[in-house]
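All protein chains but one are shown in place.
Just so it is clear, A, B and C label the chains in written order, and each chain counts residues from 1 on its own.
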Amino acid sequence: MSFPLLTATAALPAIGAIATAAVPAARRTTAKWLALLFSLATLVLAGIALARFEPGGARYQLTESHAWIKDFGVRYELGVDGIGLALMALTALLIPFVILAGWHDADPSPSSQLRSSRGGPNETKPYRWRPTQGFFALILMVEAMVILSFEATDVFLFYILFEAMLIPMYFLIGGFGDRAHTGSDENAAAQRSYAAVKFLLYNLVGGLIMLAAVIGLYVVAGTFSLSEIAEARASGSLSMATSTERWLFLGFFFAFAVKAPLWPLHTWLPNAMGEATSPVAVLITAVVDKVGTFAMLRFCLQLFPEASKWATPVIVVLALISIVYGALLAVGQRDIKRLIAYASISHFGFIVLGIFAMTSQGQSGATLYMVNHGISTAALMLVAGFLITRRGSRLIADYGGVQKVAPVLAGTFLIGGLATLSLPGLAPFVSEFLVLVGTFSAYPAAGIVATTGIVLAALYVLVLYQRTMTGPVKAEVQGMADLKVRELVVVLPLIALLLFLGVYPKPLTEIVNPAVQHTMSDVQKKDPQPEVEAAK
Amino acid sequence: MSATAVHSLWTMAGGVTSAAPAEKFKAPVIEYAQLTPVLIVIGVAVVGVLVEAFVPRRARYYTQVFLTVVALAAAFAAVIGLAAGGYGTTKAHIAAMGAIAIDGPTLFLQGTILLTSLVAVFTFAERRLDPAAHGNHVDSFAAQAASVPGSDSEKAAVRAGFTTTEVFPLVLFSVAGMLVFPAANDLLTLFVALEVFSLPLYLLCAVARRKRLMSQEAAVKYFLLGAFSSAFLLFGIALLYGYAGSVSYATIANVVDGSVTRIDPALADTMGNDALLLIGGAMILTGLLFKVGAVPFHMWTPDVYQGAPTPVTGFMAAATKVAAFGALLRLLYVVLPGLAWDWRPVMWAVAIVTMLGGAIVAITQTDIKRLLAYSSIAHAGFILAGVIATTPDGISSVLFYLGAYSFVTVGAFAVVTLVRDAGGEATHLSKWAGLGRRSPLVAAVFAVFLLAFAGIPLTSGFSGKFAVFKAAADGGAGGLVVVGVISSAIAAFFYIRVIVLMFFSEPKADGPTVAVPSPLTMTTIGVGVAVTLVLGLAPQYFLDLASQAGVFVR
Amino acid sequence: MENLIALLVAAPLLGAAVLLCGGRRLDRAGHWVGTLLAAASFVIGVVLFLDMLGKGAEDRALHQKLFSWIPVEGFQADVAFQLDQLSMTFVLLITGVGTLIHIYSIGYMAHDERRRRFFGYLNLFLAAMLILVIADNYLLLYVGWEGVGLASYLLIGFWQHKPSAATAAKKAFLVNRVGDMGLSIAIMLMFTTFGTFAFGPVLGATGQTSEGKLTAIGLMLLLAACGKSAQVPLQSWLGDAMEGPTPVSALIHAATMVTAGVYLIVRSGAIFNAAPDAQLAVVVVGAVTLLFGAIVGCAKDDIKKALAGSTMSQIGYMILAAGLGPIGYVFAIMHLVTHGFFKAGLFLGAGSVMHGMNDEVDMRKFGGLRTYMPVTFITFGLGYLAIIGFPGLSGFFSKDKIIEAAFAKGGAEGWILGSVALLGAAITAFYMTRVMLLTFFGEKRWQPDAQGNEPHPHESPKSMTIPMIILAFGSVFAGGLFSIGDRFLNWLEPVTGHSHGHAPVSAATVTAATMVVLVIGVAIAWAMYGRKPVPVVAPRGSLLTRAARRDLLQDDFNHVVLVRGGEHLTRSLVYVDHTLVDGVVNGTAASMGGLSGRLRKLQNGYARSYAVSMFGGTAVVIAATLLMRAV
């Protein structure tokens, strides 16, 4: 059989994680470079996958299938459609930037070395704690799991990864907090572990409820393989009772809604993103959370089409609430990172809305949205991180007039912000507009409510920019350095990508469209036709 | 020996039988070959006692360790041999005049017990953790169990370098009992086996080197409650005997499903209905549920787990559960299948309260050993969910779960033995703060075990939990699955709490040190981790094993 | 020829890219790069224009498709340009005035160390504005629409260190966003109705759908226009926008961007023609704003704010005209162009004055400047005459036509609109005269500023005066050039269509009436500010005056209703999120802990109580089993 490209794409970062973790404590820089190297290699593999993928071809391509746990009806089945591929590529793309941006985040801080010197009875023995190695190893581990989860076409395999990726994320959040915190170190540590535990418990509860549904699915279907289930459906040998299907759907959807996160299950995100270092925050919102929305598209709609349609009204309402609510709370935040977190909640509302509008435009838009939001949030969050590490505070009120002393930083920050408010010409506009149009053509009222989101987005972004970057230069901001080369290397490619995808999204839409058409046929939905068949 | 065997001897002597002279001299047939695992262990145990008597003190420790390890290994080899010989599947049958059932579950569980105890025994033999006293290495057992803690006699014993090497034969006896317990095919054997593996455990609990008072208290509690429960068990047996006129599983089963009527007329008119059967069955169940540690028969668990020497706790927590659940399975599937409609609802209730109770109470625990005790209670609940499935799938899932769980447990307690401060093991959770900073490796390993307990995917815990829940759902116990999921969510909370403590909180200035163990404990922990991960990543082979073994011989 | 169209946009876009990414290296040459590229764009425009003149009226429209932008199932958005007479008019206006203002800025911004970026932004604006007017579909238009919004945001807030500037910029962007909401909803409606949003198909198919739909689309487009063109109720941002450098005010907030709304409505004429209700809304908005702006203009002492008010009011005229339908479209555009000339000229003049008075903007501190800066005085004066509609100058022709058209609407409607327009003309005459008098006549009233340095009024450098002169020419002759022989009418008619309403009163009468009100307006102004000296500190003034000074309380309204309300809303939501949404979860966790704590107590350490639980348990189990059998 051919070279298992998908497995390799996921395995490479995993190997990288182990290799990085194995680097001796003293050789911190080696570990960093090793991690970067592996992430780049993964990116290359992802690129190859993109090249090998034929938009017109079979629904799932580059497939692999091996027996795994027969007794559970589980196979190791991989395969990507346009959606999975796009997100996989996004992940592979972002991780190098995340690593590069977090280059110094896990260096042992002077304070902790101080603490180690008065380490109680074992003063003589220094810690064998290797934060740097751990940090990058965990990031790579997350990458591996996320990529594999985008490739999995076996529900059980997906579930396992969906759950397992919580653990490294949990350590990343709880173990490597943002140095820029208010109050004492102990206090900060407490907040951090609170955030980490909150993150883990929320998602674990979601996952466990999903577990019940997964088992239920097995009892009903007797297999976890999407393809087999699809066949069984087609041949009519598998028919779920309406009520069963609805319960199972709810079980799955709950887990994904926690991950996404959808109102009112969102409160873990601001804590997590606020306490984590900004690269990790990017990892959460730009990469890991995408698994949730992706899974809605891949599993909820495909496995339970009827139930999905049944639940649509409620979900649409929840999505709308997320959009408006998230935006309003973003306006009300005092902490830069929490603000971005709430903005993300609003954006996830858009994604869910697009998915459950069940129109081609909506779902294509949602998929593009996942990618674009990943890039734009990464840009904004990472620049914000650079800003925060310079000043050592997350509070908006502590900034002012930065653009005077660090124009490039301010400029990139502004572009990231403009992308967040989805300005035309930048990538997010395309996806957001598609989602809006798609929603509007199915549910006009919902479309209009969602449109208010674009005003609110402008509000929180511009307020943030005005308070931090403009006005007279604050004393603490005086002499703040502008972006360094490493930081530029992180930011500029992202911005370039935002511009490119904003002007020419065709490459993306080409691979996404067929997948969306498949999903549409899964749920047996047709796009509402315009009342006038105008000459196109 | 079994009741029927003895009975036949008796009739021969009494001559009140109309048997033909030819069979007068028919001796009971004992298939020694198939009992080798048990026989080996018991034999070596006896030898061990002799060693205590005759081998000079210096050599005893090594002799005993050597003997024990060899015995367990040999027994395990024997089990493998039997399995290979097809006794688990095709040639499964009732041996020793109906006293012992040699079949899949028996061999699987015996194998599990033997391996677990083998691994556990390494921690018994560990002598590097405590600082050497007067130049003698010491293990976690009292120099002289009989002497009062802190008394001169004890000091003298320590000075003389005494060690309680009796623990090894005791373990062997206990193991022997455990081997027979799930294999027992009549109630008397069941009872005897129960006592044989319980009594040594009572003693083992009492002989801790450190915190002897707690250790002895644990022993007293365990002993009294154990005896109490075995009294219930025995009375249950009596009633069943009264109902069926025999203690052999097969006979009772036949009577229960009415294929044979053995009810004495005198009983019929007095007792009339199946009261004897129901009450007796219930009492036997409670006796077994006590050993399993199911709510509300669990109260002994936390105290005993906490007080007993940690190696003993590990051994007890792992092996006892395996044996007890084995016996429970056989009882429910072989003897009382006809009563399924009577006992299932009760077991439902027990399973639910066990899962929830164990998980909820564990939240507020502050001692790591107690925490693990409560977690073991919650796990008992999960296994019960599988037991209730009453499908072949259910049996194999329980077998698999037991195998997975026992290794995690032994490993976890082995790690607990490593974390020590001036007062011996530092079991209070506050002491564990920042362990991840001090010794990342140990903390990481323990984290792995905790995650397995919590049933996080890619660990054996998840595979087991999934198997059990799947079986339960298939067996129409979907409700149990939901409760199980909820309680695992609750349980996750306190496992995570420990991880938070180890990794995210700053080390205390007077924090404990992590002793560097000898290869013995390292092996224990290593095996634990290995099994945890293997069963988590590629459980298929063992699932196959379990499902092949999942058939009881009647 | 088609392929040149893209170059129109490409040139300034390139400029923006180079200047903004170029870094400090370009600081010295940056402004030249910017100006050259703007000029290049203008040249291309002229070339295209000449080519267009060469063709017959019907086949003048050019079309160029670059690439398919967002290809999604059932959704086709192209990056494609369409250059017809309407677009052409705008292209010339934008690039022409734009180039002039680039030149002007070279002098005006000479002392600003961030001049390079300023030019970058200007080029960015040109590019966006051009996209707006030559897009061939509404979505691409939307891109330009938001693009100019961004440029205006950046330029208003160019002096970001001034909090007032930053706030003004933010305000402008936000208010515009509200309008954009309207535009995007309109586009969605078009998509659901026509399955596309390209001009051709949509405007061609208006006959095939219900009037209700079209009205909805029309109203949404109007909302967009209000945002961009500072029409009531979304007018509040324009005044503050004067925080930006004066060239910006001239280019963006007088000549070009703010007129985009008019373009949108005229472009979508087909939709409005078929939706009378929408049209009515348009004229009402136009009429209201016309007066609103005029009144505000009367009360402001800040010369730029006064001009801003005037801009608002003039655009009101255009919107009004556009709302009149085919009668008015052409005149709307014509007034737009002439206004582009004289208002830009006026602003540049104001800028030149400020330049000479160390950036003083309070007209009460000017006075008698005509001798100090003659060129400015003359050009400004010509612009003044043009705007008040002095016979023969451009304003006269364009505005007069609009008033006629208003009357021609016919019926009571016609009378009302007509008289409103007349009244507006009178007020215009008044406030512009006021500006003129306060600034250039009377005795000098200027005094040392905060730093105590006496202003030395002086004429501005050539780079600034030349553009002013050129614009002055425009404001003098454009009107005549267009109107004589209805050149402009014939030029635009193929695109917008035209119909002669039946005017209840003859054109001559209207003209006469206009003259009368004009004289009245000037006279009052002279009486108030010409004869007697003007106090340096503004008198308290009448209630209306005070209200007008505060932009007729619009901001106070916004503040109370939107800002305050919004703050309360967000605050309470933050609270809710923390206590309720989060509280529920934490609550359950806490209660779990409590339950656990209570259950723990059962484990009291007494072996006997353990035995009790076992005994009880057994009893229960037995009882249960027996019960099971019993029931």
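We adopt the following convention: contacts are C-beta pairs under 8 Å (C-beta built on N, C-alpha and C of every residue); 3 or more make two chains touch, one makes a residue touch a chain.
The criterion applied here is as follows: contacts and distances are computed from a predicted model.
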Legend entry - The complex's invisible chain, by UniProt name, from "Sarcosine oxidase subunit beta", "Heterodisulfide reductase subunit C", "Branched-chain amino acid ABC transporter permease" or "NADH-quinone oxidoreductase subunit K": "NADH-quinone oxidoreductase subunit K"
Legend entry - Where the missing chain makes contact, among the chains that are shown: B, C
Legend entry - Residue touching the undisplayed chain, where the options are B:Gly104, B:Pro302, B:Gly411 or B:Gly475: B:Pro302
Inset, instruction - Could you tell which one of B:Phe197, B:Phe223 or B:Phe462 touches the chain left off the display? - result: B:Phe223
Legend entry - Candidate in contact with the missing chain, chosen from B:Pro28, B:Gly245, B:Gly424 or B:Gly526: B:Gly245
Inset, instruction - Have a look at B:Ala75, B:Leu188 or B:Ala250 and name the one touching the chain we're not showing. - result: B:Leu188
Legend entry - Chain not shown, touching residues in subunit C: 600-601, 603-608, 611-612, 615
Legend entry - Hidden partner interface residues of subunit B, rising order: 3-4, 6-7, 10-11, 145-146, 148-149, 188, 191-192, 195, 199, 202-203, 206, 212-214, 216-221, 223-224, 227-228, 231, 234-235, 237-239, 241-242, 245-247, 262, 264, 266-267, 270, 302-303, 306-307
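Just so it is clear, only the chains that are shown with their structure count from here on.
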Inset, instruction - Could you tell me which chain's Cα centre is nearest to the average position of every protein Cα atom shown? - result: A
Inset, instruction - List the centre-to-centre spacing of subunit A and subunit B in whole Å, with centres computed as mean CA coordinates. - result: 45
Inset, instruction - Using mean C-alpha positions as chain centres, tell me how far subunit B is from subunit C in Å, no decimals. - result: 81
Inset, instruction - Express in whole angstrom the distance between the two chain centres, defined as the mean CA positions of subunit A and subunit C. - result: 37
Inset, instruction - Please list all residues of subunit A that touch 2 or more other chains. - result: 201
Inset, instruction - Could you check subunit B for residues that touch two or more other chains and list them? - result: 493
Legend entry - List of subunit C residues in touch with subunit A within their complex: 20, 67-76, 79, 139, 142-143, 145-147, 150, 153, 157, 160-161, 163, 165-167, 169-170, 173-174, 177-178, 180-181, 184-185, 187-189, 191-196, 200-202, 204-205, 208-209, 213, 566, 569-571, 573-574, 577, 581-582, 585, 589
Legend entry - Complex contacts: residues of subunit C adjacent to subunit B: 589, 592-593, 595-597, 599-600, 602-603, 605, 607, 609-611, 613-614, 616-618, 620-622, 624-626, 628-629
Legend entry - Of all residues in subunit B, those that touch subunit C in their complex: 220-221, 224-225, 228-229, 232, 273-275, 278-279, 281-283, 285-286, 289-290, 295-297, 299-300, 302-303, 341-343, 345-346, 349-350, 357, 360-364, 490, 493
